[in-house]
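Omission of a single protein chain aside, the complex is shown with its protein chains in their original locations.
Up next is chain A:
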Amino acid sequence: MFYRESGDFSTTYSQDSQTFPIAFDRWRYYVVLAFAFLVVPFIINDYWANAVLLPFLIYAIAAIGLNILTGYCGQVSLGTGGFMAVGAYACYKFMTGIDIYFMGADGEWIRYALPPINIFFSVLLAGLVTAFVGLLFGLPSLRIKGFYLAVATLAAQFFLVWLFNKWEWSYNYSASGQINAPTRGVFGFEVTGATASPAASYLFCLVFAVLLAWLARNLTRGAVGRKWMAIRDMDIAAEIIGVNPLRAKLSAFAVSSFFVGVSGALFFSVYLGAVEVGEVFGIQKSFLVLFMIIIGGLGSIFGSFAGAAFMVLMPVLLKNVMVGQMGWPTDLAEHMIFMVVGGLIMVFLIAEPHGLAQLWRLAKEKLRLWPFPY
């Protein structure tokens, strides 16, 4: 009754092909955006920003990235953590100023440091660097498929983490091997570092999440996205009807890595502030993002957000209930969360392989008639 499309007429092709053809959906979308931009920054506090909202937005970007590769193009990747690490370290180098060493005339090493780049552009550039690295590790996908490729992307995961452990230039020769985000801001508002206000950090991430989601949505419903989906559904058939698998697969890897790189850069600079690569960007992170898109829904932008929200909120909630309410020890709650996550993955794959996004679609379908039977 409330959710309906009657009276909603498209009179031009552009109206017909818009992202939200139903007026109700469109208005809901504007309301959500307005709430996120105009209301949340004023009511946000430290706990909500750090425990829920920042990880949700950042993981959502990573999930969209992986969804482009896995959900739309059908190439399973277990290297997400490694690519996030690339984004984080690239962002660190850009925001502290890249230093170059070259041999002077008298045989001495001369250090020349480029000026630090604004944090906004550092994050974008970090995404581009990650896109390039993703392109390199995407090359084998032209020869190997399915879980052979999934295992091959593990090579990226382990190699990249090892690289950032050993390559001293990447962490500016700091003795601890950690990278720490210096205080940086945009338009005079600090967004990174310890003194940044939660509202500024939140808005900074939100801008990226909205921009990238908008980009992903439009990429996936355009020519590029249809090529990806053709490759996913059957790559040989796609090749026969004229989709160039080289360009389709590599562009999926590059775009996906760009998203993942941006999310890694934000994860380090805005959310954590200090990163030790093996701990933060290990194989667990790859699985976490993979779980997000399985639970959220493969091949759906909304699903990426839903999955990220679910996987961020559920452990917080379970922990609150089990440790806070029932007084369990934390390690026991940890094990329980593992079991619940694993169990949920299996339940979703069995009961609803298209994830939360499909449940949402079904709910909308039901809402059209509700509360009337016909």
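Definition applied: a contact is a pair of C-beta atoms (placed from the backbone, for glycine too) under 8 Å apart; a residue touches a chain by one contact, two chains touch by 3 or more; residues count from 1.
Throughout what follows, contacts and distances are computed from a predicted model.
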{"item": "Options \"Homoserine O-succinyltransferase\", \"ATPase\", \"Extracellular solute-binding protein\" or \"Branched-chain amino acid ABC transporter, permease protein\": UniProt name of the undisplayed chain", "value": "\"Branched-chain amino acid ABC transporter, permease protein\""}
{"item": "Residue in contact with the excluded chain [from A:W48, A:F120, A:F287 or A:W360]", "value": "A:F287"}
{"item": "Options A:G97, A:G222 or A:G342, residue touching the unrepresented chain", "value": "A:G342"}
{"item": "Residue, one of A:I22, A:L135, A:L154 or A:L367, that touches the chain absent here", "value": "A:L154"}
{"item": "Per the touch definition above, residue among A:F121, A:W162 or A:F189 touching the missing chain", "value": "A:W162"}
{"item": "For chain A, the residues touching the chain missing from this view", "value": "76, 139-140, 143-148, 150-152, 154-155, 158-159, 161-162, 165-166, 234, 236-237, 240, 283, 287, 290-291, 294, 327-329, 331-332, 334-346, 349-350, 353"}
